[in-house]
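One protein chain is absent from this view; the other protein chains keep their places.
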Amino acid sequence: MNDERLRQLYDTGEITRVLNEYCTALDRMDLPRLCALFTEDCLVEYGPEEWLQSRGAANLENSLARMWRWARTSHHLSNVQVEFTGDGEARVQSYVQAWHERPDGSSATIFGQYHDRFVRQDAGWRIAERRMLMNGSDSGFAVNINPLERIPPPEGWQPPAGAAGR
Amino acid sequence: MNDERLRQLYDTGEITRVLNEYCTALDRMDLPRLCALFTEDCLVEYGPEEWLQSRGAANLENSLARMWRWARTSHHLSNVQVEFTGDGEARVQSYVQAWHERPDGSSATIFGQYHDRFVRQDAGWRIAERRMLMNGSDSGFAVNINPLERIPPPEGWQPPAGAAGR
Partner (left out) sequence: MNDERLRQLYDTGEITRVLNEYCTALDRMDLPRLCALFTEDCLVEYGPEEWLQSRGAANLENSLARMWRWARTSHHLSNVQVEFTGDGEARVQSYVQAWHERPDGSSATIFGQYHDRFVRQDAGWRIAERRMLMNGSDSGFAVNINPLERIPPPEGWQPPAGAAGR
């Protein structure tokens, strides 16, 4: 076991901690704590519409105030994949299941991915860029998140007999 | 990479193993195996009502027999955050999505957090205290779990135009 591998094991843990703290802070609506996880000049894009994009941590904090329109949320983070791309820099992909409830009790769930660029600063790992992709959502979710692209079937593909109606 | 960091990496893995084994044992209703993950004198509180609180592993085993009222359950554990607070002691927060199905086929899902105090004993890391918080739930879930407190919006806050109806 060499030192670089150990360092990456440790850094993977630190990066995962930031991903998890984002969820904790968002579900508590502790926006200052959330925005401290990003670099000062971060770029964040949840979808193609302007109100879903931010430049800079202060701007992000203002933008995420929109989450107060939900009465309750729960962000479940998993499938963390870290790829170190240079000294103090990493590409990170994770999955999130985000459940949201409106004041009227109706709910909206999105199944998505965060595609992040992390950088290591003096204070620790921070998110420099975040782009969200949507694998799918239930019918209650109506925000225009960037859709994941899927490889289409080969021409003429037919479902197997056993799967009919299932 | 110093020895303390390595030790904490290893201990984080061991603590996560205990969190996961709780889920596996609960979904199989293997209560002896589940209760062996707690200290003899553990304190466990899922909610403010007495039937949702236990003192001691034997008492917990009796109390969790209530889970047989569900026909099937699935506990998905994520967002594990470990903070070492002393020699052989840690504060641990995790998220859980707990799906439950009644014998009549109706279901109930809770989105919650476990706030645990772990201690290291001769046999390994054990849960000494567990308090559950509820981020939210679907309408099928009717048990009075401790609610997560959320920071309220600043006075006069209004949702952004783009979010109207979404």
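Think of it as A and B in the order they're written, each chain with its own count starting at 1.
By our rule, a residue touches a chain if its C-beta (ideal position, glycine included) is under 8 Å from a C-beta of that chain, and two chains touch if they have at least 3 such contacts.
Just so you know, these numbers come straight off a predicted model, no measurement behind them.
Visitor: Which residue, B:S54, B:Q81, B:Q97 or B:N135, contacts the hidden chain when the whole complex is considered?
Guide: Of all options in B:S54, B:Q81, B:Q97 or B:N135, contact with the hidden chain holds for B:Q97.
Visitor: List every residue of subunit A that touches the chain not included in the displayed model.
Guide: Its contact residues with the unshown chain are 1, 5-6, 9, 12, 76, 78-81, 93, 95, 97, 111-112, 135-136, 138-139, 148-153, 157, 159-163, 165-166.
Visitor: With the missing chain put back, which residues of subunit B would touch it? List them for me.
Guide: 3, 6-7, 9-10, 13, 17, 20-21, 23-24, 27-30, 49-52, 65-66, 68-69, 72-78, 97, 99, 101, 105, 107, 142-143
The rule is short, and it goes like this: only the chains that are shown with their structure count from here on.
Visitor: Measure off the straight-line distance from the CA centroid of subunit A to the CA centroid of subunit B, and report it in whole Å.
Guide: That pair's centroid distance is 23 Å.
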